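The complex appears here minus one protein chain, its other protein chains still in place.
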Amino acid sequence: MAEDTAHFAGEEGGQASGHVSPAVAYEAAKLGIWTFLATEVLLFGGLFTAYIVFRLKFPEMFHKDFVHLNRLLGAANTVVLITSSLTVALAIASIRKGKQQLLKLFLSLTILLAGVFLVIKYFEWTEKFAHGLFPGTDIFFSLYFMMTGLHGLHVLGGMLVLGAMLFLAGRGRFSESYHTPVEISGLYWHFVDLVWIYLFPLLYLIG
Amino acid sequence: MTNAFAAAGAASPSAWKIDAVFLFITGVSLFFFLLVEGLLIYFAIRYRRRKASEDAATSDVKSNTVLEIVWVLVPSLAVLAFFTYGYMVYRDVTAPQPGAADINVTAGQFLYEFKYPDGRTAMNELRVPAGRPVKLIMTSRDVIHGFFIPDYRIKQDILPGQYTYLHLQPDREGTYDIFCTQYCGVGHSTMRAKLIVMSADAYAAWMARGEGVKAAMSLPEKGKALLEKFGCLGCHSTDGTVKVGPSFKGLYGREVHLEKGRETIADEEYIRESIFDPGAKVARGFPNIMPTFKGSIADDDVAAIVAYIKTLK
Partner (left out) sequence: MTETTANGLAVPENGRSRGYLDEKGFRSWALTLDHKRIGVLYLYTTLFFFLLGGIFALLIRIKLMYPGQAIFSDQTYNVLFTLHGSVMIFLFIIPGIPSGLGNFLIPLLIGARDVAFPRLNLASYWIFVAGILVILGSLFRPMDTGWTFYTPYSAKTGANIAFLSFGIFLVGMSSILTGLNFIVTVHKLRAPGMTWHRLPLFIWGMYATSIIQVVATPVVGITFLLLAMERLFGVGFFDPAKGGDPLLFQHFFWFYSHPVVYVMILPAMGVISEVIPVFSRKPIFGYRAIAYSSLAIAFLGFLVWGHHMFVSGMSKTASIIFSFLTFFVAVPTAVKVFNWIATMYKGSITFESPMLYALTFIFLFIIGGLTGMFLGALATDVHLHDTYFIVAHFHYTMMGGTVMGLLAGLHYWWPKMTGRMLSEKMARWGWLLTFIGFNLTFLVQFYLGFKGMPRRWAEYPPQYQFLNIVSTVGSWILAGGILVMFSNFIRGLFRGDPAPANPWKGLTLEWRTASPPPTENFETVPVVTDWPYGYAKRKPADDG
């Protein structure tokens, strides 16, 4: 009568949650990543709140300062990130069909695009510094550097996570039936993209 | 009005009003305290396990919806009463009093500087006549400080870059403590001042004697000199004439129409902001060309300018 619904079987692939069934582990992972993304919304939310507060207080400053931002590079970065969301989605689609090579290809492309994003960001920032615009210059630039900086750190983190996925994919850890880490990494990556979709217009576009 | 707290009568109307709220909350809370703690202790004793009934099964009662509703509603009503009474008295003691004398307070690590209307300043000593309301206009030179008069039961934090206000109704003569209540550094616990409430006669005598650091000019006089020095009168008149900028006559306390359909009241904060960040609130119909005086006009001087503008009724 005491039904044993749990067993220790570490599956092919080896889950850390070896004490639950694969179906439960998958559900748990999905709930886990969504909960984590909720915390990220609140982390960035603090900065967005500061943005709103200061925009209402100093509309002139925002009008005056935002023209210094490089809209071209910002737009390029937007395209880069959106494309990287596409490639990570394709990576997941591939492994859902068991296609290992395509998985690795699309993961690599995503990481590459993330790198491009950071390089473009590097050029943007150094251009600002060259013009004497620093985080301490005024509140608008404080917001600009903090928001894009925190976002950039998340891009970097995403690169590391996706890099780990690529490494594990190379070891043959994923399959048609088990690719949960890839899926949740993909969800995180989409979030990082989404934050940028809000940042870009707020900082670069609306005067 | 009697109150159970002040030993020999309250020092100020704010004290006895707030003490009345204390009394009310204490009374109601004491009732619930005795009831609930009493039941807790009573049940613990009454239903302790005794040898004789060690093996008996206990009551199976698990819930009672009526009881749950009752003990949600009753506390709700009690707290609603606390809120309402607390709010009413708060509104009372923080309301500006007509005829109040303005006294500027500048707090800095670790002392209070009081500036009287006649221009004199005093350190750590606030003298007022009994019976006349006082409005404290407070700002800080550095970090956040507190301003607490225990005998009056009121306090207000003092911020840098802004004005905060405290309304006093000095009633009983005497000397009262003023304490800093917002941690501000190593000297925080020695940052104290005295409120000295004198009879009207004694106060007049003190004013005539000229104790305290008396400035060469009164505050409004100093303000007028500053307006001349910094060229403000080039664009702003003091007699109602509209020049490049709005006139200062009748400005203080008036509702000002701003661009984009906004309105504001011309209080101390508005005048200060207009001096340091003129583009923040531009008066309707006027161009946004006023330069900023941030860095050239000091905070203390702003207080003098405000005092002068107040005289231009």
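Lettered A and B in written order, each chain numbered from 1.
Assume contacts are C-beta pairs under 8 Å (C-beta built on N, C-alpha and C of every residue); 3 or more make two chains touch, one makes a residue touch a chain.
Just so we're clear, the structure is a prediction, and the values are computed from it rather than from any experiment.
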Notebook entry, point to check: Which listed residue (B:Pro129, B:Gly146 or B:Gly245) would be found touching the missing chain in the intact complex?
Noted result: B:Gly146
Check: Mind pulling the chain A residues that touch the left-out chain?
Finding: 1-6, 8, 16-17, 19-20, 24, 27-28, 31-32, 35-36, 38-40, 42-47, 49-50, 53-54, 57-58, 61, 134-136, 138-139, 142, 145-146, 150
Margin query: Even though one chain is hidden, which residues of chain B still touch it in the full complex?
Written below: 5, 17-18, 21-22, 25, 29, 32-33, 36-37, 39-40, 43-44, 47-49, 53-64, 67-68, 71-72, 75-76, 79-80, 82-83, 85-91, 93-94, 142-144, 146, 148, 150-151, 153-157, 159-162, 164, 177, 179-190, 192, 277
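Just so we're on the same page, only the chains that are shown with their structure count from here on.
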Checklist line | Between chain A and chain B, centroid-to-centroid distance (C-alpha), Å | finding: 47
Note to self: For a test of understanding, state which residues of chain B touch chain A in their complex under the given definition.
What the structure shows: 279-280
Note to self: Under the stated contact criterion, what part of chain A meets chain B in this complex?
What the structure shows: 57-58, 60
